[in-house]
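With one protein chain held back, the other chains of the complex are shown just where they sit.
As written, the chain order gives the labels A, B and C, with residue 1 at the start of each chain.
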Amino acid sequence: MFAKTDELKVLRDPVHGYIRVELQVIWDCINSAWFQRLRRIRQLGGANMVYHCAEHTRFSHSLGVYEVVRRMVSEVPDIVAALSERDKVVVMAAGLLHDLGHGPYSHTFELVTNTSHEEYTCRIIEEDTEITRILNSAAPGLAKEVADVIRHTSANPLLSQIVSSQLDADRMDYLLRDAYFTGTKYGEFDMERILRTLRIEDGRQLVVKQSGVYAVENYIMSRYHMYWQVYYHPTARSFECVMNALFRRIKELYGPANEEELIDVFRPLIKNRPLSLAEYFRLDESSCGYAFDVLAGHPDRIVSDMAGRIRDRRLFVYADSTPESIEAVREKLAACDLSEEYYLGHDSVRQNPYVPYTGQQDGSIWVRMKDGSVRELSNASNIVYSLTHGPTNDDNKIFFPRELAGLD
Amino acid sequence: MFAKTDELKVLRDPVHGYIRVELQVIWDCINSAWFQRLRRIRQLGGANMVYHCAEHTRFSHSLGVYEVVRRMVSEVPDIVAALSERDKVVVMAAGLLHDLGHGPYSHTFELVTNTSHEEYTCRIIEEDTEITRILNSAAPGLAKEVADVIRHTSANPLLSQIVSSQLDADRMDYLLRDAYFTGTKYGEFDMERILRTLRIEDGRQLVVKQSGVYAVENYIMSRYHMYWQVYYHPTARSFECVMNALFRRIKELYGPANEEELIDVFRPLIKNRPLSLAEYFRLDESSCGYAFDVLAGHPDRIVSDMAGRIRDRRLFVYADSTPESIEAVREKLAACDLSEEYYLGHDSVRQNPYVPYTGQQDGSIWVRMKDGSVRELSNASNIVYSLTHGPTNDDNKIFFPRELAGLD
Amino acid sequence: MFAKTDELKVLRDPVHGYIRVELQVIWDCINSAWFQRLRRIRQLGGANMVYHCAEHTRFSHSLGVYEVVRRMVSEVPDIVAALSERDKVVVMAAGLLHDLGHGPYSHTFELVTNTSHEEYTCRIIEEDTEITRILNSAAPGLAKEVADVIRHTSANPLLSQIVSSQLDADRMDYLLRDAYFTGTKYGEFDMERILRTLRIEDGRQLVVKQSGVYAVENYIMSRYHMYWQVYYHPTARSFECVMNALFRRIKELYGPANEEELIDVFRPLIKNRPLSLAEYFRLDESSCGYAFDVLAGHPDRIVSDMAGRIRDRRLFVYADSTPESIEAVREKLAACDLSEEYYLGHDSVRQNPYVPYTGQQDGSIWVRMKDGSVRELSNASNIVYSLTHGPTNDDNKIFFPRELAGLD
Partner (left out) sequence: MFAKTDELKVLRDPVHGYIRVELQVIWDCINSAWFQRLRRIRQLGGANMVYHCAEHTRFSHSLGVYEVVRRMVSEVPDIVAALSERDKVVVMAAGLLHDLGHGPYSHTFELVTNTSHEEYTCRIIEEDTEITRILNSAAPGLAKEVADVIRHTSANPLLSQIVSSQLDADRMDYLLRDAYFTGTKYGEFDMERILRTLRIEDGRQLVVKQSGVYAVENYIMSRYHMYWQVYYHPTARSFECVMNALFRRIKELYGPANEEELIDVFRPLIKNRPLSLAEYFRLDESSCGYAFDVLAGHPDRIVSDMAGRIRDRRLFVYADSTPESIEAVREKLAACDLSEEYYLGHDSVRQNPYVPYTGQQDGSIWVRMKDGSVRELSNASNIVYSLTHGPTNDDNKIFFPRELAGLD
């Protein structure tokens, strides 16, 4: 049996009302330095440049995912019945900790460090940190089981489906949360109804009852619109583009010979080896913010320009990517003696609101029809069928300094 | 005439729907480095330790105050008629910029630097910064007029009443905004009705029509509840208490002789002279966050302990302040060889939901009764009369390390 | 054991999200003709003349009260532990059925029939109706136990406190619901927090923990504002005033001798005897609406005028009641040859947001302080103390035809 906290802990949350914690192991994880570090990592790196209220952190998102998982394992009858007490704790902890390894400005840092945040998450859970000790003290072997869920190597496939599939606690929280903090309405959908229509098929697969299909369609559309309106907003991508240029320049300028000249928190990034957890711990949006301010006074013109652009939000402007637009920017860059390598960014995004089952991945959404048969979502919903068979949206853009836009 | 932007700029805001900007001078202020710096200063220093979603910044609050002022000067007929075009721009700019001089973790830094944020605000507006140049380019002398509103020395008393009184754009925005981001409902009130019932008396005094008194009562109660539930929450005060201890310790350890040993962003704080604006610019919650992490490894046991407590949210616990509780903590501190100076915090707060007119200050709320007479709010509302004449709430607390709580 | 429905029944409700029913006895009550009749009785008789969306019915309010009770008896640990299974069913049924005896335009009809709606409620529950049979089939004697709760004669005082006290499921639902459907924000308060801080003292008295006092203060203020802004809105009172005049005129015109000439649904009202339940069943806002239309063509000038005023919303206007205003209207009435008895209405309202304990009634709110002592709310909250000791609001108005307002 897992120890309970001395009283129910409740944290006020605008999205879920309250986050409820009654297990000591969960409470201890929340109070650890590694989890508190997530207060210093924003959920949306870059989108707060467009949506000025989107300052919410991975800390609040992680609590939200935990809360959705907690509700699933205590309110959805099929899940209540299917999971052991230990599995419930494992999956709640996995929900809480699934983003533990995120660095600042996530995508950019994954590119810079060549490491996925999932890898760091599992290292922090298993490599003998405070988190590891909390989990294994609660039950020997718990840390590995939690990491297995995050790695999709858990013995029980339901656990990964709850935390990470195309209809999971992670996505449900972030859509609602990002909608709330950006102030867009696109991300809203009827989570209550989805939870009420969740069932388990064959003991191994989460399914939605047919009567929940409209709510799932709505959720799929919410994702679609959030991608285009928020996650793929060109200004957010411009922010990433400038940051990417900054780090590429730093890597060009520094190496083993002169790494000591670089600001301390960024030194590990140029070492061509995995970061230690102690190094990784220090990389958060506070230390990066400090570093950008310092680098804004750097002697290299490109470094100081890019760092100042990030600090003061003088981002690149954008245009649709065409041979003509690229050529026009190139000419202007040449005229200004600006390096195309750093001053002309390219970014192409594409979004599938839903990926139907292809026989390999396990994240598809399945529907239990009224007649008892089970169908993959795109066979159960005309809307989703149409979306997955219709033309695909993609968006190719180039990014460059605003000053060039006015040149002629 | 003030230049307009090439098209109406609209920023999505969850509290007001949209922030609308159509004057170039406002748009340029928003895009300045000094204003963008407010993205790195949270609105509620400390309350995000209790309300984990309250990460909203002074940037969004400042935009919100601007928007409320903009609506007042374009939608409230009496104000539309009473103010010149220039006064309207001045008061919108004052609303936008009134918090420009805020430092990180506001109250603590005001104590540490012995300087109010209003002073810095006026310096940034008038001391030849980018802001000064933007304002004075739009109209010579504009910067001083904006600062006059913030200093309450404007020739037109209406301007200060709009931006800073007991019923002003500042308070209206922050109550709604803080309620939204904490997820409490206490801060909600009917701003639309207040705006609709605003009038000007004698050309010099904002008043509310009697039919708006209920909405004002509601607003007063919202403030009251927000103070006790959010702003004066003991955990937020604990955060300030620990930070205060850290800075007192730093000041004790460092002086002119060894200031170079201190982390760079904090050096100006120990120099017993006003900070330069360049020094002040660098003090934001990013650089402080970085500094706390560095100081968590500081050789002084008190510095490292306090900095680590802030970084990892290991705050002090609290108890009602009584001779007995103080004595008990003192004994335990002595037993652990911990200094009372740093490890026993005292904090006393008191809140008046509304301060009636006493003949001196000019921020009272006035009501135009149906018969045309004008009364001060506490004479027009039984509720407010009762509140201002009833017993006063205060709260005296002591703060100390959690470890001591369990000692015996 | 009480039978469950074959599956959980959930009804979408904008105020509570969902209404959840899992007991067959509750479901059967909902589906009875007497309960469905509440669809034809609006919650706010008259206020929809001011707030045009306030068309919500006692049907939805009754479901809402049931839902709040259901949450109390299944989510508040002290209540879960204190009540037997049977008591829980009794109090849920009492919450569901407490308004069953309401007639149309409640206050007016209570005046006209000289009977309180509580009396009808108990008669419908106990006088061998479909409801009686449903309850007693579920468990012999259940109907009487439910009626006892409504009559405040239950053996267990907690049951009446849950359904009917100054902080009960009834008030909590109607404040939230009326706020939602009028579109005012005054009625909102933090029900979740109140539920979380409810405790039972001595096995006999519901109390709120001190940490919930702010939420209770907020609730008290919500009631206060809803009374003045909605329930006591002069236009709603004007509606009641006109309807009252109509019924007084009908009673004057008709009696045993000529009752057959009166429209059928209104005949029982003039018989100076209690109505039979069959007669009462027919009195709803549909039949009244039909009757008003018929009576708008009645030969008596006063009847037809009043009925037309109700149907077409040509209500009386109002003024503060003073000797002068009364005299002025009297003169105009005389000049127009209109009867003061019907064309000059008087109405005086007063509201105490909270009634402290005086030793007799049992509906006061009690607070368990941190030190374990229990205090009556006005001794635990400075706000409530001030409100109950400050000046009282009352509002005396006269009502008269709009045409007179312009006479001179």
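Methods note: a residue touches a chain if its C-beta (ideal position, glycine included) is under 8 Å from a C-beta of that chain, and two chains touch if they have at least 3 such contacts.
This one's a predicted model, so the numbers in the text were calculated from it and none came from an experiment.
Every visible chain touched by the undisplayed chain in the complete complex is listed here: A, B, C.
Contact with the omitted chain, checked across C:106, C:121, C:165 or C:184, is made by C:184. Among the residues C:204, C:313, C:346 or C:389, only C:313 touches the chain that is left out of the figure.
Contact with the undisplayed chain is limited, among C:22, C:78, C:285 or C:300, to C:285. Residue-wise, the contact with the chain that is not shown comes from B:10, picked out of B:10, B:80, B:336 or B:355.
Touch with the hidden chain on the side of subunit B covers residues 10, 17-18, 192, 196. Although one chain is not displayed, its contacts with subunit A can still be listed: residues 184-186, 188-190, 214, 217-218, 221, 224-225, 228-229, 382-383, 385-387, 389-393.
Even with one chain removed from view, subunit C keeps its contact list with that chain: residues 11-15, 17, 31-33, 36, 39-40, 48, 51-53, 55-57, 59-60, 63, 180-184, 265, 282, 284-291, 293, 311-314.
FYI, only the chains that are shown with their structure count from here on.
Subunit A and subunit C have Cα centroids lying 50 Å from one another.
As a whole-number value, the distance joining the C-alpha centres of subunit B and subunit C reads 43 Å.
Subunit A and subunit B, compared by their mean Cα positions, are separated by 32 Å. With touch defined as above, subunit C holds no residue shared between interfaces to two or more other chains.
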